[in-house]
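Data block below; observations after.
Removed from the display is one protein chain of the complex; every other protein chain stays in position.
Every chain is named by a letter (A, B and C) in the order it is written, and numbering of its residues begins at 1.
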Amino acid sequence: MVELYLKVAAGGLLIGTVYALIAIGLTIIFGVMRVVNFAHGEMVVMGMYLGYALWTLFAIPAIPAALIAAVVLFGLGVFLQVTVVSRFVGRPQHSQFILFIAFALVITGLHLMLMGPDARSVMAPISFQTYSVGGLRLDAARVQAAATALVMILALVAFLRFTFIGRAIRAAADNPLGAEVVGIRSGRVYAVTAGIGLACAGAAGALVSPLFDAQPFLAPEFTLLAFIIVIIGGLGSLTGALIGGLLIGVAEGFAALLINPAMKSMFSYGLLIAVLLLRPAGLFGGREAR
Amino acid sequence: MVRRERKRTGRPRGVVAATAFFCALFLVPHLLDDAWVAVLTLVLFFAFVGQAWNLMMGHVGLLSLGHALFLGIGGYTTAVLLQDYGMTPWIGIPAGALVAAMVGAGIAWLGFRFSVRGVYFALLTIAFAEFFRILFSNWPLIGGTGGYFLRVVPEDNVPLLSLRGGADHFYYLFFVLFLVGLIVSARLVRGRIGMFWSAIREDEDAARALGVRSFRLKVLVVAVSAAMTACGGGAFALMNGSLFPNTLMGMQMSIQIILAPIIGGLGTLFGPFVGAVFVVLVLEFSRDLGQTAGVYGLSTLIYGLTVLGVILYMPEGIWPRLVRLAQPLRRDR
Amino acid sequence: MLLAVHGLTKWFGSVKAVRGIDFGVAKGEIVAHVGPNGAGKTTCFNIVAGAMRPSAGTVRLDGIDVTNQPPEEMAARGLARTFQIMRPMAGMTVLENALIGPLARGLAMADARGEAYRALERAGLEDKAESPAGLLTLPERKMLELARALSTAPRLLLLDEVMASLRPAEADRIVALLQDLRAEGLTILLIEHVMRVVMSLADRIVVMHHGEKIAEGTPADIAANRTVIDNYLGRRGAQ
Partner (left out) sequence: MTCNPAVDRRTILKGATAGAALSITPLRHVRAAGTPVKVGVLLPTSGVLAFLGQACRRGIDLGAKMMAENGAPAVEILHVDTESKAEQGRVAAEKLIREGCSVLIGAFDSGTTISAAQAAEAAKVPLVVNIAAAPQITSQGFKYVFRNFTPGATLVYNAVARIKELSSLTGVSPKTAVLMHVNDTFGHAVAKGVDILWQKLNVPIEIVDTISYSRLAKDMSVEIGRAKAAKPDILMPVTRVNDAILIVRELVKQNVELFGVIGPGSPGPYEKAFTDATGKYGDEYMDCVPWYDPTRVKTRRAIAAFAEAYPDQRFELNVGFSYEAVEIVADAIARAGSGEPGALQAALRATNLQDHIMYGGPITFDETGQNPNIGGVLLQNQGGTPKVVGPAEIAVAKPVFPMTPFAER
C-alpha cells in the first residue's frame, strides 16, 4: 500500500509539472493582457497532434517535438495576437470570451478535418517503458515530460528575469499602464507574451502525446484544468502556477485513489470554489488580485 | 440600449412590427413542416434561456458561464417529479424553477458576500456548474451518467395537462415560454428594478451611494435568471424525454446558452431571439454542408468562423445593428 | 451635531492613512476639509459615506451610531455624496442618472421623474435630460454628480472636490448653488483645494495633514494660523 501511495504521489508530481507548464501559458497571457484564453485547451491539443504527427511521420520523439511545437505555437500566438486579439485587449470579458470560443471552434474544426475524430496515439516504445527508482516504477514518458517541462519553466523564468523583453513583460504584468508610460511598446510585448503563452501550451501538448491520446474533444478539460491551477495558484503568478500544478496533480491522484476516480475532478472544483471565495489572490499569491 | 428600444417599440411602427412578428411566430406550425417546427422550437428554446442569461449579463453585468447548471436543475426536478412522484409538469416546472432560484441565490449570496467580481465571478459559476455536473453524474437516484428517461407519452395523453406531445405542441410550449420570458424581462427591465439593475451595471459604487440596495438586487437577478433557465430546462427535458448530466449540464451547453444573446445583442430584449435564429440556422446550414461535402469537422469550422466574424465586425451584436439599419436617420450616438 | 466623527482611524496594510480624527458638522453648517493630497480627506469621506470600514472610531449621524453602515444605508439616512473621480452611469441618460436616487427612496415613477427634473434644473442640466450621460462635458459631469446627489433629497451633502479643474465662472455657479442650498437648511461637508472657494463658503475649516487634524476653526482663524500656512496655505494661499 505504501508503494501505491508513493507511486501516486510521484505520478502526481510528474504530471503536475506538465500541468504547471500549461497553466503558466494561461497565466502569463492573463497577467500581461488581462485576457483569458478560453481556447487554451485547444492549443494543448494542437501540441498533442503535432507530437503525434512528428513521431508518426518523422519518428521525432517527444522532447524535440515539444521544442518544435513550442516554436510553431509561438508563431501562431504572435499571429493571432497581431491580427485579432490585439483588438480585444481591454474589451469586455464576454466579448473576449466569445472570441476565444470562436477560436476553439475553428481549431476543433480543423483538427477534425485533418485528423478525424478518432483518438491518435503515439505508437512509440516509450509509451510502455518505465524507470525503476528505488523499487518505484515511474513511466519513462512521464518522467521525460516532467523533466522537459521543468527545464522549460526554468528557461522561461530566466528569460523573464534576464532579458530586456522579458523584463518588459514582467513590468507590463505588474502594471500595464506604467509599462506604457515608461515607453515599453506594449504591442510587441503583447505579441511575445501571446507567443510564449501558446508555446507553453503547445510544448506541454507534445510532451504528453506519448501519454495521452490526442482527440479534439479533450480540449475543454485542459482549459478547465489550467484555470483551476491558475486560480488556486493566483492569477498572474508563475510560482503560483507551478505549485498549483503540482498540488492539483497530486490531489487528483489521491482523490482518485481514496474516493472515486470518476469524481476526482469534483474535488478540484470544490477547491476552486473555496479559493475563489476565501483566497481570491490564490493560495500562493501575494498581491491582492482583484 | 434598453432605452432606445423602448422608444422604438413605443412608436406605432414598432408596435405593428412586433405584432406582425408574434403573429408570424404563432402561425409557424401551420406554415412550415415539422422539421422546421422542430428547428424553430430549438430557436425559441435558446432565445428563451438566452433571455434569462441576458438578464444577468446584459442588464446587470454579471457574467455567468455556468448557466447549464440551472437548466439541469430545472430539467431533473421536472422529470423526477413527473416520473417518480407522478406530478404534472405544471407543478414540476415551477418546482424546478424554485429549486434553481434557491441554488442561484445561494451561489450569488456566497459570491457577493465574499465580493467575487468580474472574471472571478464567471469562474465561480463555472466551478459550481461543473461541481454539480459531476455530482449529478455520480448520483444513482437520478441514474448518474446512465441518464434519466421519461416513459413514453400514453395514448390518452392530453398535451395541455401533461405538457408533452408532438412537434407543434412543443413549439407552442416554447413559444409561450419565450413570450412570457419576454414580457417578464421587459417589465422587470423597464421598471424600477430594471433602473436599479442598470445603475449597478454602470457603476455599482455610485448606485449604492444613491441608496440602491445592490446586494439583494444582484441576488434577485441571479435567482430570476436561474428560475427562468430552469423553466426552459424543464420543458427541454419533456421534449427530449431523456436527461444526461454531461450533455444537459456540461460546459458546452453553457456556451451554447450564451452565444445567442451575445451575438444577438447584449442588454436588448430582442437580441437573444435574433441571436438564436442566427446561431441555430448557421448550425443547421453548416451541418448540412458538412454532410454534403462529407468533410467531418467542416461544420464546426464554419460555425467557429461565423462566430468569429460576428464578434469581429458586429461586436455589439446583430440586433442593435439591425435597428440602426432600419433607422438610418436616428443619431443618438 | 448632525454628524459627529470620533477617533476615526484607518490602516491600509501597514500605512495609517487616518489617525484618530475627531470632527463634527452641525445642522445647516458648511464645513470644509483642506489639506495636501494624501492627507486622508477622501478616506475620511469614504468612511463617513459607508464606502469603507474604519479600523477604529465611530461615526454618528443625529446621535445614532452609524459606523460600518453600508453606503445604501447611509443614503437612506439622508447622506449624499459626490465622487472625486466622476462616475456618471455612462450607458444611461442624464435623466435616468438622476432618477435612481428618487426611485431608491421609494417614490413612484411619476413623482421620481419630477424630483429628478427638479434636481437637474438646479444643476442647469434640464436641457440635457435625454442625452446619454457618457457624452457630457467635464463641467456637465460635475453638475450631474451634484444633481444626482441632490436627487436623493439629502440632509447632509458630502462633496469631494467638485470645484477642481473648473474655470472660475463654472466654479462660481456651484458656489452660488451651494449657498442657496445652505439657505434652504442643507448641511454640507466638502473637500476642496480651491482656497478662494473654501474661504468664501465654509463656516468652519478642518485642516488635515498626514492623516491628522492639525487645525480647526473659522476661515479667519485658519488664515491666521501659522502652522497651516507653513504646511499648506504657504504655497496655495498665495495664488
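The working rule: a contact is a pair of C-beta atoms (placed from the backbone, for glycine too) under 8 Å apart; a residue touches a chain by one contact, two chains touch by 3 or more.
Note that this is a predicted model, so its numbers are computed, not measured.
Undergrad: Over the full complex, note down every shown chain the hidden chain is touching.
TA: Looking at the entire complex, the absent chain's contacts are A, B.
Undergrad: If I consider the whole complex, including the chain that's not displayed, which of A:71, A:119 or A:171 touches that chain?
TA: A:119
Undergrad: Of the residues A:79, A:159 or A:217, I need the one that contacts the missing chain.
TA: A:217
Undergrad: Taking the full complex into account, find the residue in B:50, B:211, B:297 or B:317 that is in contact with the omitted chain.
TA: B:297
Undergrad: Of B:15, B:35 or B:326, which sits in contact with the chain we cannot see?
TA: For the chain that is not drawn, the touching residue is B:35.
Undergrad: So which bits of chain A touch the chain we can't see?
TA: Touching the chain left out of view, chain A contributes residues 1, 4, 7-8, 11, 15, 112, 116-119, 121, 123, 127-130, 137, 139, 142, 208, 211-213, 215, 217-218, 221, 253, 256-257, 260-262, 264-265.
Undergrad: Please identify, in ascending order, the residues of chain B that touch the omitted chain?
TA: 32-39, 42, 137-138, 144-147, 149-154, 165-167, 236, 239-242, 244, 246-248, 281, 284-285, 287-288, 290-292, 294, 296-297, 299-300
Here is the rule we go by: only the chains that are shown with their structure count from here on.
Undergrad: Taking the mean of the CA coordinates per chain, how far is chain A from chain B in Å?
TA: Measuring from centre to centre gives 32 Å for this pair.
Undergrad: How far is the middle of chain B from the middle of chain C, if each middle is the mean of its Cα atoms, in Å?
TA: For chain B versus chain C, the centre distance works out to 43 Å.
Undergrad: Would you mind writing out the residues of chain C in touch with chain B in their complex?
TA: Touch residues, chain C against chain B: 49, 51, 70-72, 75-76, 80-81, 83, 87-93, 96, 99-101, 103-105, 109, 131-132, 148, 151-152.
Undergrad: Can you tell me which positions in chain A touch chain B when the two form their complex?
TA: 36, 84, 87, 91, 93-95, 97-99, 101-114, 116-117, 216, 220, 224, 227, 231, 235, 260, 262-263, 265-266, 269-270, 272-273, 276-278, 280, 289-290
Undergrad: Note which residues of chain B are touching chain A in the complex, please.
TA: Residues in contact with chain A: 57, 63, 65, 110-111, 114-120, 122-124, 126-128, 130-131, 134-135, 137-138, 251-252, 255, 258-259, 262-263, 266, 295-305, 307-308, 311-312, 315.
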